[in-house]
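Working notes for the structure below.
Every protein chain of the complex appears in place save one, which is left out.
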Amino acid sequence: MNAQHTLDTAPGTAGRKEGMRLLARATLAELTAAWEAIADKPDVAPVRGPETGLVMVRGRIGGGGDPFNLGEATVSRATVRLSTGEVGHGQMLGTDKERARYAAIFDALFQNDAHRPAVEALHGLIAARLDREDQRKAEETAATRVDFFTMVRGED
Amino acid sequence: MYVAVKGGEAAIANAHRLLADRRRGDRSLPSITIEQVVEQLGLAVDRIMAEASVYDRSLAALAVRQARGDMIEAIFILRAYRTTLPRFGYSEPIDTAGMLVERRVSATYKDLPGGQLLGPTFDYTHRLLDPSLIGDEPVAAPAMKEPGEQAMRVSDILDGEGLIEGDGQMPGGHVAGDLTREPMEFPMPRDLRLQALARGDEGFLLALAYSTQRGYGRTHPFVGEVRIGEVEVELDLPELGFAVSLGTIRVTECQMVNQFKGSAKQPPQFTRGYGLVFGQSERKAMSMSLVDRALRTDEFSEDIVAPAQDQEFVISHADNVQATGFVEHLKLPHYVDFQAELDLVRRMRRDHEAARAGQANGMKEAAE
């Protein structure tokens, strides 16, 4: 598989991977607003999908042992090509093909120098929202933590 | 000769129409939305996802609405739907240690790193019907507190002393099997058993788990840890050469710790049963972990003396879609089958009566 990494030519694989993680969690409103804000929109051609399918989610025996198949989850994905040449992939849990298509578009735009700042702004927006949500959940859970105390009964 | 009988088309169409009417119920009441089911009947949705073995809240909510609240029918519908979808691949194994924990309790250690986090639990409620829920009274927002340290896994605490077996390892070179791809064969390795248990019927597993506690299969279990929360699902994309996150799912994990008095090969130690289930379902995860441990008879040279230890019995009957299909098919037309049975019974009856008459005659003759 010598050609496996040929497509991975976008600057900053780590940045792209993190961007895809965030785009998978973007709401349709966040994606459409960001798309509307782009001034010189390239044309978008579908390469694969958008389509919905299944991914078999694997767990580990005992939590950290060898893998086993837990059950499937619905996943929607899309691959698009921009008129400027970049190919982008979008994939996320659920059946929302429109979100998957937008995620693919923004993954493609991320590889274009002119558009990257706008995509990074979108990434920042999503990341900030996720941080707020996670923080709220963590604080709500923390409030249900048991504080044990010892009752002293009698004189000695 | 085979004679096909047709008919009932109009009756079936009208029955479906009547079903739709009864499903909708009183038209003067607003119809329930999928979002309402997802938000307000979340644990029913979780159970459908777990037993259909498909993680998708909206589809599970749709299924239960379509099924008028019949859980097994809803599970069946969702299972049927999944067969229409292509498989994109296998995820990277989820990391439950890195979970965004919403609940974590341990029955073995009071003070453990991360603490006892009760989360949204029914435990310690009075189980009294709450009349305030008849109406739509406002509900207070949750309390908030600064989060503490990450909840470490209880099995790691015991592991430090070497008193507990490690996480499960399969023999070298073993590739995890997939029930959705290969027919079942027994004996079944532990990875496949866990897949079957994870989608098994909650009631069946609960009853089996209960049976182990009542003495049908010796166990002395403790909940090392139950944790509920969100974990990330990552999929490797061959076209990119790296794995990307697809989002998060909520799972429930149970580490059940069992005392083991040792064997010729192993010193006395704690052994473990493992439960992992889609959604929030402590009862299912705990039952699964008890049954998982009970089924590991060959690893610990234990005799099979109880139903919960018999993997062919447990695994073959855990799936409620299979079970309901076979039980419920009995109501379908068996007219020809039954006609044949009827003929057979009539013939046996004639033979029986003839034999009796012959016997009576014989006795009469003998008496004369």
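We just call them A and B in the order they show up, numbering each chain from 1.
As a convention for this text, a contact is a pair of C-beta atoms (placed from the backbone, for glycine too) under 8 Å apart; a residue touches a chain by one contact, two chains touch by 3 or more.
In the analysis below, contacts and distances are computed from a predicted model.
Engineer: UniProt protein name for the omitted subunit, picking from "Hydantoinase B/oxoprolinase family protein", "Nickel transport system ATP-binding protein", "Carbon-phosphorus lyase complex subunit" or "FAD:protein FMN transferase"?
Structural biologist: Hidden chain identified via UniProt as "Carbon-phosphorus lyase complex subunit".
Engineer: For the chain not shown, which residue from B:G8, B:P238 or B:G325 touches it across the whole complex?
Structural biologist: Selected residue, touching the omitted chain: B:P238.
Engineer: If I consider the whole complex, including the chain that's not displayed, which of B:F88, B:F204 or B:F260 touches that chain?
Structural biologist: Here the residue in touch with the unshown chain is B:F88.
Engineer: Which of A:I61, A:V87 or A:I126 touches the chain that is not shown?
Structural biologist: Only one listed residue reaches the unshown chain, and that is A:V87.
Engineer: What chain A residues would touch the chain not displayed?
Structural biologist: Answer for chain A: residues 1-4, 6-7, 47-48, 79, 81, 87 touch the chain left out.
Engineer: In the complete complex, the non-displayed chain touches which residues of chain B?
Structural biologist: 86-89, 181, 238-239
Note that in this section only the chains that are shown with their structure count from here on.
Engineer: For chain B, which residues are in contact with chain A within the complex?
Structural biologist: 49-50, 53-56, 58-59, 82, 85-94, 96-97, 100-103, 110-111, 115-120, 142-148, 153, 155, 166-170, 174, 176-180, 190-192, 194-195, 198-199, 233, 235, 237-249, 251, 253, 255, 272, 274, 276, 278
Engineer: Contact residues on chain A for chain B in the complex?
Structural biologist: Counting only chain A, the residues touching chain B are 4-5, 7-8, 13, 17, 20-21, 24-25, 51-75, 77, 89, 91-95, 134, 136-146, 148.
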